[in-house]
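Missing here is one protein chain; the remaining ones are kept as they sit in the complex.
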Amino acid sequence: MNKAADILEATPMVLGSPSLAQIDQEVAVPMGRIPGPTWWAAFALSGLSMLMGLSLMGYTAYRGIGLWGNNSPVFWAFPIVNFVFWIGIGHAGTLISAILFLFRQRWRNAIARFAEAMTIFAVMTAATFPVMHMGRPWLAHWVFPIPNDMRLWVNFRSPLVWDLFAISTYFTVSLMFWYIGLIPDLAAMRERAPTNAHRIIYSILSWGWTGLNRHWRHYERAYLILAGLSTPLVVSVHTIVSFDFATSVIPGWHATILPPYFVAGAVFSGFAMVLTVLIVVRKAFHMEHLITLRHLENMNKVVLATSLIVGYAYCVELFTAWYSGESIERFTFLNRVTGPYWWAFALMVLCNVLVPQVHWFRKARTSILPMFVVSILVNVGMWFERFVIVVTSLHRDFLPSSWGMYKPTLVDFGILLGSFGLFFTLVLVFVRFLPAISMTEVKASMPQAQLSVHPEEIIGQPEMEEVSV
Amino acid sequence: MFSARQCEDSLLRWLPPTPGRPGDYHEYLKSRWRNEVYTRRPTEIDFERFWNISLHEGFITATTGFLQPQDLRPEAVLEAIGEYARPSPSGIDLVLTPSPRVFDGRFANNGWLQELPHPVTTQVWGNGALMSRATAQRLQCREGDVVRLTVERRSLKIPALIEPGMADDLISIDLGYGRRIAGSIGSSVGVDAGTLRKNVADLSPWFYTGVGVETTGESSRIIRVQTHFSIEGRPIIKEASASAFRSHPLAESEAESRPHVLWSYRGYHWAMVVDLTACTGCGACSLACTAENNIPVVGPEQVSRKREMHWMRIDRYYSGSPDNPSAVYQPILCQHCDAAPCEKVCPVAATVRSPEGLNEMVYNRCVGTRYCANNCPYKVRRFNFFNYHKQLVSPAELVYNPEVTVRNRGIMEKCTFCVQRITAAKHRAKIEGRKIRDGEIQTACQQACPAEAIVFGDLNDPQSRVSQLTKETRAYHVLDDLGVRPSVTYLAKIRNPRLDTVA
Partner (left out) sequence: MGSLMAEQNPLEPRWNRLDHHVKVHLPIILGVAILSALLTGLVTTPVRRVEGYAPEQPIPFSHQMHAGSMKIDCRYCHIGVETGRHAAIPASSICMNCHSVAALDRPGVKLLRAAYADNRPMVWRRIHRLPDFVYFSHNLHIAAKIDCEYCHGKVREMEVASQAVSLSMGSCLSCHRNVQQRVPVVLPGLSGPENCSACHRALV
């Protein structure tokens, strides 16, 4: 019956009971400051890496795919591995911001904005790969079913066309979802804008938000609808990406376990990446009381859970291959474990299945360094999982006469590094100019924002006036 | 008739004159017959008649004065051979053979031949010291390790090439490589084994005993197109001995699982049959395809990265014991599957089914996602990783067949069943108002095959050779249980071991 106590209990996510204005302050102030040397150093590093990646992509478009290690039979290698890797990372953001929202998990409020931003940047990074891995990327528009001079449709039976729809939908919906959520915060930034330029930009971006009841109603409704739209996308997008492999005939690819396996893997690697970046950001911006250990611990629990799912999927793959009795299928998986790329398989199992098991222990879940190391290793492991899936299945398929080895080139590595550069550059620019924590949502989960509670019942917070409607 | 001169007349005119020798070849010939052949005539006859009869018959019969049968002493022969079979310190013998690709080196500047895999080793762009695995183990060298061969005072450094089925203690090297001035393509490709030759008349200039072999610690790249030679128990090759085949013909069990038919071919239905028994693995089909379809030569660097561009390749599989395997050759080309996995996955519909059973590759539509190549179980698709036609200096581009598009980089290509020849034949037939006759269309590979192992034709015509061959009991499809329904049927290899001289 003591509503205040209930609410306080429900919002242990914010430590130290700051006032609403203080929350605004704490989130917005880092953006008002001139960025320190750390930010510049990080930006320089990631920016250079991004430029290197982009110029290598351009060079590839100029000279040809031969600059990479792709050959016959391994026609798909690093760029596709990178593509699936980055799309997977995007799923965590949507899960946190959309699915956890629908499940009313208040603890996601502090991290949702950041996670959703990461989704968008991950999808943007991923989207560079399908275009530039084409042999003739200047004709990429032929994959779109737009009116054309040749009166041709695209081949709708091709999973790559489904990818196109899935990823563009995902990107569009995520962007809108993220942006709608940003609007009240941008309005807050507008009010605090230090210069005229800031004010004009923020006011354009905030679309005339004035905090009217009508605005809030539209906001809440749009947010809910978009959360509802994003939720199935978490499952469908990576399912469709998995169809790139699952609908082919290649043993090792042609398996029905692939869609749930990929989705779980996506959530797994996404959470790991969110953890990696969030741990750094909260430290850098001193937001430890807004993004608390409880948040991180919850994310670690998700990492552990999905690690178990992924581990189970590995076992099922191996078992199904054996159980099928099909010699080529059996060989493919035996080749993964004992063939020339056994080291990639071992690394994958180590990083994805064994290492995250430390999170059974509360100590590991709530200590910064172990969870940081685990998150990095999980990312490495998940990259290798895609490598194992793509390269080992291709390099030895049906006809032994066409078996061959794959060796990546420096250009391959450069583009991989460049993709990280692109991602982190976008993240750095984001934290510099936009509120990394959703002030609106955090404030909305504070006791002061709950209208059914009389303000005097909350200890120490006298300022809110009742709004009459 | 044309006041031309016989070449022998020219010779007689150019030789310094000898007294008594006629200057006219006719007289010269007649006088020689009079002096040497007429004297051995069996019956009494005057010379003019003898001359005319000889010209008419074309031969003469004589019993005296010519070769007498000799008695052969087999022991003497063995003695003579034994003189040359000196026991060698390392026990290694060397044989130099003309290369099946560049012969004695005259074709070294021919990119097509340099890139066509050696029929046994599938090596390209070079040669090596071919030896068996046991010999290599004994010499403690692996493939690619450079060994120094010494024959008397001559020595040669050459990388080792290890191949099952090679006789132990024997090294074989292909001649024709290592040329220094052979043009832009052929120079410095491989090692010149001719430096080991002696010019002194001997048992043979190509066979040496007592060859010294030592490893040098260096290594050199051996580029093979096929690195794995076992079929791993997969349904790729069907072979049998003749007796087994006669008692258990490969029959209705091979009437394979046919999935629901998606297409009906009302006009022509092009198909091909390849007879594995006839195929000798020579590679002429592969080369003919390369020539016909403007397939680029990519060079040793690209082939070593497994980016060779041959649309048709000869796979060579071994079976039996690794030291004495039996080999079977299988030409693999696009199978033009009815339920082609490649057609399904191309996002821009650059590879589609033709109403006549061909899997069409539309180059100008391809954007190069390479999904089709991944999905091809036969891996017959080739991708232009670079612009392989950039180096041409005019007028070299006139080498190209104008009927076939030259592909830019970023485009997938593959066997088209010589669609340009099909077109030309259909064209002629349409203008003349008739159907295409069986045998009128010959694909390039079919045309070049010396064993006539490849047959191409219309499956919808029950009288065509293809239709009849596909009904043979030997007929099967590669990887049939995938259900892709290839249009290329293979006829199983039947060996007759009783007649084989090598077991």
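When the chains are written out, they are named A and B in that same order, and each has its own residue count from 1.
Definition applied: contacts are C-beta pairs under 8 Å (C-beta built on N, C-alpha and C of every residue); 3 or more make two chains touch, one makes a residue touch a chain.
In this text, all values refer to a predicted model and were calculated from it rather than measured experimentally.
Peer 1: Just to verify: which one of B:227, B:243, B:321 or B:364 makes contact with the chain not shown?
Peer 2: B:364
Peer 1: From the listed residues B:42, B:82, B:98 or B:355, report the one that touches the chain absent from this view.
Peer 2: Per the contact definition at the top, the residue touching the missing chain is B:355.
Peer 1: From the listed residues A:217, A:283 or A:407, report the one that touches the chain absent from this view.
Peer 2: Spelled out, the listed residue whose C-beta touches the missing chain is A:217.
Peer 1: Touching residues of subunit B against the unshown chain: what are they?
Peer 2: 267, 352-356, 358, 360, 362-365, 403-405, 416, 419-420, 422-423, 426-427, 430-431
Peer 1: Contact with the hidden chain only, please: which subunit A residues?
Peer 2: That gives, for subunit A, the contact residues 146-152, 207-208, 214, 217, 469.
As a convention for this text, only the chains that are shown with their structure count from here on.
Peer 1: Nearest whole angstrom, what separates the Cα centre of subunit A from the Cα centre of subunit B?
Peer 2: Here the centre of subunit B sits 55 Å away from the centre of subunit A.
Peer 1: Write out the stretch or stretches of subunit B touching subunit A in their complex.
Peer 2: Going by the criterion above, the answer is residues 226-234, 236, 302, 305-308, 313, 315-317, 332, 341, 344-349, 365-371, 373-375, 377-379, 381-387, 408-412, 478-479, 482, 484.
Peer 1: Which positions of subunit A touch subunit B when the two form their complex?
Peer 2: So the residues of subunit A in touch with subunit B come to 63-66, 69-73, 75-76, 130, 133-137, 139-140, 142-143, 152-155, 157-161, 164, 244, 247-250, 327-328, 331, 394, 397-405, 407.
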